[in-house]
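Only one protein chain is missing from this complex, and each of the others stays in its spot.
Labels for the chains are A and B, by order of writing; each one numbers its residues from 1.
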Amino acid sequence: MRMLLVIFLLGLSLTAAAAGTLYVQSDKAKLSAAPSFGAVSVATLKKGDELAIIQAQNGWYRVHAHGKTGWIPRLLVSKHKPISRISVLSGEKDSVKPTARRRASNVTTAGAARGLVNDDRRRANPDGAADYEAVQSMESDTIPQKDVEAFGKTLGQ
Amino acid sequence: MNTWTNKHSGSVCGFVIALAFCGAGTALADEYHYTNILIGERAAGMGGAYTAVSDDPSGLFYNPAGIVYAPSSNISASVNAYNLQDKNYKQGLSGLSDWKRKSTTFVPNFFGIIQPVGQGVIGFSYAVPDSVTEDQDLDLTNPASGISRYIINFNNDDRTYKIGPSYARAVNDRLSVGATLYFHYWARQWISNQLAILDNGSYQHNNTYFKTSEYGVEPMLGMMWSPVDKLALGLTASKTLLYSSSLASQLIVRDATTKEIAVTKNNSSMKRIQPLRITAGAAYFPTSKLLLSMDVSHFSATQDATFGNRIAVTNVALGVEYYLKPTLALRGGIYTDNANTPKLLNSLSNQREHIDLLGLSASVTRFTRNSSLTLGLNYASGDGRAQLVGGSNDIQNVTTQSLTVFMATSYNY
Partner (left out) sequence: MKIRQHVALFGLACMTALGAAHFARANPESFRVRVSQETVVYDVSKEDIEAEITFGRGVAARIFGRFSRYDDEALTRYVNLVGRNLAAHANRPELSFRFVVLATDTINAYACPGGYIFITRGALEQMSDEAELAGVLAHEIAHITQKHIVKALNIHGEKADAAAGISHILGSIADPTRVAFSQAVDKAVDILFNHGLDKADEFEADRVGTELLVLTGYDPHALNRYLAKISKKSKARETISETHPPFPERVKALDRLISQAGLDNIKGTRFKERFDEHMD
């Protein structure tokens, strides 16, 4: 019996987790001396930089990066590495299968909104039509990255 | 199962005969208790207080109405990694101050799968709510006056199986109903082989064998209601209906005094009378990290001339689940497991033992996106009274304890 308890406690300790890592998501980020927007800059970080979390407080993280310690707002970081831009617009290759009968009531069943597959997009919906052409036109409104950056520069950032 | 009369009242022979019937009056397995092994990855850590939770495959066993609220289709399985029980009869027979029995089992004791279909949810589960593999081997010298050597080899295999489908459906946005229909199978094989060599050179040899099986169905109806936010109330009713039962027994006695060998066989198809079980549960979900639940189960009393009357039993269980972080949860519980045998009276003999148990459970679970892994412990102990020696009014105090280590996993898709 004692052996079992030892195994159990071992299993318990193995599940303890390590501290977390963050990655900078914005093009540039300031590592601040204090958790405040007007604070002095300790270092300048760039997209993809790895940060070791020391503490989290009020929408700021205290982190360790490039040998320095400082604060960074949560808005600029994420727990995964930056992912390059993703597009789902590679053509309508999914065939449209007949849909399951739509349940009209408010009763929700187990399993609403799990893993998604591309559905019949053109299916008319009693609660209002879905206009995918308009979405496509919205997606085709491109602006070159340099124009956005130039615009950003006018704000002094 | 005390259909045998004790013909030999002499102290030596009585000693051996009495021990032959030990198993009839004492049992580690399910007959005298309604909670044996806790079922289900989450419920087993929460003391089995699950009737108002039941929103995953374990719900198929506790309250099928709850599976309507499962967040996704799910498969769940758990293994009863190690179950160790022992029983200790104090101030027992002279020379046998510690009469112990041990049981160890390693059995997959739950598998369940749920899947939304149309407006409802179907499920299928398999549960082994009770499993005992008892083993006792003693070789004693001078255990009692007049006996120079006593040898016993004893084995008891006792297992209950439940397997069957379930279906549940929401009635409105806060009430759901469900049903499980289990096929029930109970099998037990009990063998006891005893040899007592007397000081005068003579010997007594008893060989007793019982083989029992019963088949039936156990329908369970359940309901889950959320009257106000963060609170769920569950109610279930179930009863096992047996349609076939067979009990075969054989007793071989080589009498020390008469030196005669007697073989007695018996066959019976009497069915055990089953109780009606009603469980009411409440669960409170104050935050997405904390869950508190409580169950009260009531089992009706039964009159059974063949297998013995059972008294009404009420068991209570309390459980808690707390997330230390989103990928790590701790569960704990406390539960009662009261005996369904009548309390022993000083004036009678051949009474079945009565031990009320109290159990504690604890488990830790690690989550990933689609799965979870749980490691847990159940520990139950209790003390009560028993009559070890057939034909005697003597009552012994008995303590028992049971430890189960379990592992479980779930996968959602």
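Definition applied: a residue touches a chain if its C-beta (ideal position, glycine included) is under 8 Å from a C-beta of that chain, and two chains touch if they have at least 3 such contacts.
Owing to the predicted nature of the structure, the values given are computational and were not obtained by experimental measurement.
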Per the touch definition above, residue among B:I37, B:A196, B:M223 or B:A329 touching the missing chain: B:A329
The missing chain sits against chain A at residues 25-27, 36-38, 47, 59, 73-80, 82-88, 97, 99-100, 102-103, 108, 111-121, 123, 125, 127-132, 134-135, 137-139, 141, 143, 147-149, 151-152, 154-157
If the missing chain were put back, which residues of chain B would it touch? 55, 69, 71, 73, 75, 113, 115-118, 122, 173-174, 224, 226-232, 285, 288-289, 291, 321, 323, 325-327, 329, 367-370, 372, 411, 413
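In this section, only the chains that are shown with their structure count from here on.
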Chain A and chain B: spacing of chain centres that average the CA atoms, whole Å: 49
